[in-house]
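As you look at this complex, bear in mind that one protein chain is not there, while each of the others sits in place.
Right after this comes chain A.
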Amino acid sequence: MDSIARRRAAAFVCQSCTRRSLRIRRQPQRGFSSAASQQTKPNIYDVVCVGGGPAGLSLLTALRANPVTSHLRIALVEAQDLSKLRSWKPPPDRFSNRCSSLTPASALYLDKIGAWRHLDLSRVQPYQEMQVWDGVSDARIEFDWVGSAPSAGATIAYMTENLNLTSGLLKRLDELGGVSIFDGAKVEDISFGEQTEEFNLSEWPVVHLGGGKQLFARLLVGADGANSPVRSFAGIEARGWDYDRHGVVATLELEGEGWGGDQTKIAYQRFLPTGPVAMLPLPGNYSTLVWSTTPRNAALLKSLSTKDFVALVNAAFRLTPTDLEFMHTQSSGQTDEVAWRLEHSEFDRSRIPQAVTNVQEGTIASFPLKMRHADTYIGERVALVGDAAHTIHPLAGQGLNQGQGDVQSLAKAIEYAVAHGQDLGTTMSLESYVSERYAANHVLLGVCDKLNKLYSVGSGPLVPLRSLGLNAVNAFGPLKSFFMSQAAGSGSKLF
């Protein structure tokens, strides 16, 4: 017995001693007055998540809500001050310009991890119909559930302000507790640990924050958006291209609740040669605009008076691409131009959105659009989720939903690893996440990219062909229902 006891003593040194020696080695010049507290509170975490956007918050909530993974030591690093998100309580008639459509699959998952009920549901707008058409040929694809769907009037997706989602997630995370949150904290550097007498942390990422704080990560999760510093640290290349397009967003006020009233809300999207323009329903008379267009057009749109901006948005759903092109050359006066032209045009009013009457102050903004896909989502002790792994064209409203799919899969991989005693940071533990998500995301990125290219051509041989495509899809029930179920995230795991 004696010899074993001695062996044990020789081979293993108490954790806090070791950790102290770690800190001393890494920070030789820093005299620390709080040495004792640092000694008892070493910064070794099972999961360090950089980025508290929809993907990061959802992942941590999923891990905390699951009894198998709730004992893990978890840290969140977010550059922004989260107290603003905690106190987010906008007036009922003001809506943020950053909205996303959450698929029922995403909503279900958010419900499963206990976050959905923390959203302000009075600000969430389900929609049941989609009107999508080609701005050049006017060919339509009508996305509604009739005939092929589980039930008529079923929800296609939920329009949600991103802030409503993230504040709901943060409330749930606060309720669950147990996460070390470092907010208002930018990642200054990521390095590797060191090999000491007792431990070899040379493969462990160490996240350096301002003030010399260091977080050792068994698994470093990059949920840090399209310009992911974690991805750069891991040396994972993200390939793709810029679309030379900007997404112009705004919160719109309409003449009414929509043609279907409160019960049947409709999403509209028209493909213009410069890119798709979409109007998605919010509660009451409000809608959110996502207009992808050239950087020049975007700059013009942002410079217009409210009245002219409203006129041009109405025109985008009604007038010909040639008229629109002309009106983008004027620095003002669109209101009169549009009014005059609309008088001389005929529309099937039920097929286009109700007229926009106003735009909420300060909500017009634009973002450059790009397509990026990381070469892989994992490395030893690194995993990427959400926009850090892939950035998609917003035309299908899938970016955020893809991130939720990633989170679901990664959380499952982590759960499996923990339940079977695997080191959750190793590629062995993470590989099921890549194999589950990579191909699915890639297909979707490709489809949206090609759709965008197909519809970015104003004339020429492609136009009649693509009209045929949309009409054919419209006529062909089973294919359409496949598209529909994909859009709603309820179909096979493509999205």
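Please note the rule applied: a residue touches a chain if its C-beta (ideal position, glycine included) is under 8 Å from a C-beta of that chain, and two chains touch if they have at least 3 such contacts; residues count from 1.
Keep this in mind: contacts and distances are computed from a predicted model.
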| item | value |
| --- | --- |
| Hidden chain of the complex, named as in its UniProt record, picked from "Ras-related GTP-binding protein", "Rab5 GDP/GTP exchange factor isoform X1", "Ubiquinone biosynthesis O-methyltransferase, mitochondrial" or "Mediator of RNA polymerase II transcription subunit 20" | "Ubiquinone biosynthesis O-methyltransferase, mitochondrial" |
| Of A:Asp120, A:Asp183 or A:Glu198, the one touching the omitted chain in the full complex | A:Glu198 |
| Given A:Gly211, A:Gly235, A:Gly261 or A:Gly421, the one touching the chain that is not displayed | A:Gly421 |
| Absent chain, residues of chain A that touch it | 1, 3-4, 7-8, 11-15, 18-19, 44, 71, 197-201, 203-204, 218, 416, 419-423, 426-428, 431 |
